[in-house]
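Yeah, one chain of the complex is gone here, protein chain that is, but the others are all in their spots.
To keep things simple, chains are lettered A, B and C as they appear, and every chain counts its residues starting from 1.
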Amino acid sequence: MRDGINTPVTNVPGPPPVGENMLIAFLGPFGTFTEQAVWKVAPAGAELIPVTSAAKALKMVHDGQADRAVVPIENSIEGGVNATIDALSKDGKLTIVAEMLVPVRFVLAALPGTTMSDVKRVGTHPHAWAQCRGWAEDHLPGVIHVPATSTAAGAELLGSMAGSSGELPFEAALCNATSVERYGLVPLEEDVADNRGAVTRFIMVSPPGPPPPATGADKTTIQVELPNDEAGALLSMLEQFSVRGVNLSRIESRPIGGEFGHYAFSIDIAGHIAEERVQAALIGLHRTCPKVTYLGSYPRVDGIRAEVERGTSDQDFVDARAWIRSLIANG
Amino acid sequence: MRDGINTPVTNVPGPPPVGENMLIAFLGPFGTFTEQAVWKVAPAGAELIPVTSAAKALKMVHDGQADRAVVPIENSIEGGVNATIDALSKDGKLTIVAEMLVPVRFVLAALPGTTMSDVKRVGTHPHAWAQCRGWAEDHLPGVIHVPATSTAAGAELLGSMAGSSGELPFEAALCNATSVERYGLVPLEEDVADNRGAVTRFIMVSPPGPPPPATGADKTTIQVELPNDEAGALLSMLEQFSVRGVNLSRIESRPIGGEFGHYAFSIDIAGHIAEERVQAALIGLHRTCPKVTYLGSYPRVDGIRAEVERGTSDQDFVDARAWIRSLIANG
Amino acid sequence: MRDGINTPVTNVPGPPPVGENMLIAFLGPFGTFTEQAVWKVAPAGAELIPVTSAAKALKMVHDGQADRAVVPIENSIEGGVNATIDALSKDGKLTIVAEMLVPVRFVLAALPGTTMSDVKRVGTHPHAWAQCRGWAEDHLPGVIHVPATSTAAGAELLGSMAGSSGELPFEAALCNATSVERYGLVPLEEDVADNRGAVTRFIMVSPPGPPPPATGADKTTIQVELPNDEAGALLSMLEQFSVRGVNLSRIESRPIGGEFGHYAFSIDIAGHIAEERVQAALIGLHRTCPKVTYLGSYPRVDGIRAEVERGTSDQDFVDARAWIRSLIANG
Partner (left out) sequence: MRDGINTPVTNVPGPPPVGENMLIAFLGPFGTFTEQAVWKVAPAGAELIPVTSAAKALKMVHDGQADRAVVPIENSIEGGVNATIDALSKDGKLTIVAEMLVPVRFVLAALPGTTMSDVKRVGTHPHAWAQCRGWAEDHLPGVIHVPATSTAAGAELLGSMAGSSGELPFEAALCNATSVERYGLVPLEEDVADNRGAVTRFIMVSPPGPPPPATGADKTTIQVELPNDEAGALLSMLEQFSVRGVNLSRIESRPIGGEFGHYAFSIDIAGHIAEERVQAALIGLHRTCPKVTYLGSYPRVDGIRAEVERGTSDQDFVDARAWIRSLIANG
């Protein structure tokens, strides 16, 4: 078997196949933005399994109890979803095979008969609250936030009180549009959000396996720990990319070792692991960083093709190697 | 007045003075880790004002309703506290004048008479839950998390049920040790944490004013937006530090503009703005980055002195400028 | 007196004045390309003093025996003139105040009556020979080179044999056009050169003094020794330029200390020492390199203006310093 991995790999077999009905674990419950994300990629016949944390969804795939997991990884306003990033890198074996975007739009929903002036407390997930707090201060002055474990959970709890004589935990829920009708609520206000363009990015995660084939518009997600003992370690790490003309579309630091000052970086590379320049950068990282975790190469949902700078195409690498071989053989 | 700002500034007047009793707004309620942090720096006679979010505490200082704010900024396990980082950079005027460390240790507390086997639901803030989830899965299998707006709020709610015949919202609260007695609870388990060494870092924030004097062991906190149109912008930004021998003790990306792929970086520099090498790096950033927000220079709580590399002392800068002056005057 | 040297210096007094008649030492004898260079800058009434080496011309200025020296520093084919570069850096005090270009065109000259087929030996300076060897091999197959101390010296020696019965040292001289008639020779072939565009660059050197005022199209010449004990020292040195957007128009290594592997670099910077970005780069070099020798700022003869990148104008530096001052004073 040949050793020359820098050669472009053309016959990538793709992610592991699944049985008749794909089992997809997702950050539930039903009615969340994550469920919306699932339906963007779920094949016909897929069965959805809502779970209570991103870590649990990923663990089901790890343990073979689900074929895929769908979890949020980044929000355009709030930044990275740490629970997902940390769980993925801790597992270290699972691979991302797709990404999906879902616009963040909330509905302020209540039991029928409720009016805006009735609303003194709003139940929702803290992240949803963070994205609507400005709106709430403007439209519901003095309103109190009651935390729920998810946007859907708040809606479900409120809906379950229909017809009950018990005291309501809150008068309205901030939730996903799909949760309103599902839980018997009515909208008081639609399209609520402090930032109109907010978007959440979700990923579909598979058991370990080859990546989907390169499309020319791909991402590769990795996590890199830096050497502790080098000033300028981050600079050196970034040079491993720049010297091969590889661009990054996301970089986030995560603490490691439970100590301040030690970081790993979660990174999205513009390019596919089957491309030479990406391989060369990864080889450089593997040689010089204490830990590099590969988390998958997959098509970009925005379809933006990687810019291939002069001297960084696959052919440039192939030609350069042929030149070295010829020098060693013939001078 | 002279223009040569690169000169070390020796007579820094220090942060703005306060009246008889310092008013300190903090991320409340009483009984949280933040209150513990306040007491590490509050002068005699200080009055504490608990508020419901870091942004509110900072706004009170901005509006002159408080002299100082104390808020969490980083946890050794969870990473940066985005709400604080974003509120500080959005305000842009407030300055950090001190940092404090508080070890993260929780108590599982309950009403008297409760036993571990009674506990089916635990009320606490989601961040606290995130740091104890592993312990809970081991010691309270199947237990359910009920979100509270703070660790103290959960304890307070549970304590308020003492003697009530109403249904408890949860059987136990995960809270700070100081909340247990305060709210009439008893400990079921002390020293609960998935990571024994977890620490949260807090900051004290002042209205705009000169920084505390340099001690030789200082930090400077800034937020830097990168030019959107340059590949390698992060690399170039880091070179502004490395070329002056300035080290970073924290770097975190935050999304900006509500779009994926555009980031600002929240950075702690090892050094004080009165030091030449720090000034030189900041000048470089100001020249080349679209926005640099200065958030204060203040003593490091760990007392670690900045390593001053060869050629980067204040005297090295003074000598180099004298050399240039002499060349221009005399060749 | 203010300390802030980074401030642009606007009132540069210019090089030291000279008396009634400027004395100019040059690499002689009369009739060389250097004499041609002298006439491009010599003021009316100047007196020329031919000397036998660049080092001697420079020493006369150093010792006050001449007001200026004119010597070659670079040839577009052969590269730097080591004797000049080394003598300038060894002296360390003299400053370059102007540069001049002279196209390299030789004449093959002989005593009247000589024909091409008579020419078996050609007398000229080895550098001239190096630039015409290809032509000689084509047009005078088998011809022998007889070294002379200068192109003019060869012509002078040949001319001095006119009418003599002694044996000629060589039948033809390769010399400057101005030497032909001066020494009583006739051209056998004009416009001789292997490379039609070859040009030699000369410099005029003054005693220590302020530089000529900045024109926007200037050069600054320096020599920099690198730290011996750092791998990557050259890379670090170049970063001192790149981080301030300063470009180089020439870089040449010169051995130092008489040992292989230790180098100084002779460098032409695109810019004037009165410009902030140039000062900032020089300050960085002075701080980090064991020795930096400044050899003058002067107008570029080609008139090419320095490209001032975003964030590197004088105003950008002034604004950045004002910002730092304001932060230290007011937070």
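Please note the rule applied: a residue touches a chain if its C-beta (ideal position, glycine included) is under 8 Å from a C-beta of that chain, and two chains touch if they have at least 3 such contacts.
None of the values given here were measured: they were computed from a predicted structure.
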{"item": "Displayed partners of the chain not shown (whole complex)", "value": "A, C"}
{"item": "Residue among A:116, A:162, A:186 or A:243 that touches the chain left out of view", "value": "A:243"}
{"item": "Candidates C:40, C:250 or C:291 - the one touching the absent chain", "value": "C:250"}
{"item": "Touch residues of chain A, complete complex, unshown partner", "value": "2-7, 9, 12, 15, 93, 95, 206-211, 236, 239-240, 242-244, 273-274, 279-280, 282-284, 286-288, 294, 296, 310-312, 316-325, 327-331"}
{"item": "Chain C residues that touch the omitted chain in the full complex", "value": "74-79, 82-83, 126, 130, 145, 147-149, 195, 197-199, 201, 231-232, 234-235, 238-239, 242, 247-255, 258-261, 263, 307"}
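By definition in this document, only the chains that are shown with their structure count from here on.
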{"item": "Touch-based graph of the chains, sorted into line, ring, star, complete or other", "value": "line"}
{"item": "Two chains sharing the most contacts, counting C-beta pairs only", "value": "B-C"}
{"item": "Geometric centre distance via CA averages, chain C-chain B, whole Å", "value": "57"}
{"item": "Geometric centre distance via CA averages, chain C-chain A, whole Å", "value": "60"}
{"item": "For chain C, residues contacting two or more additional chains", "value": "none"}
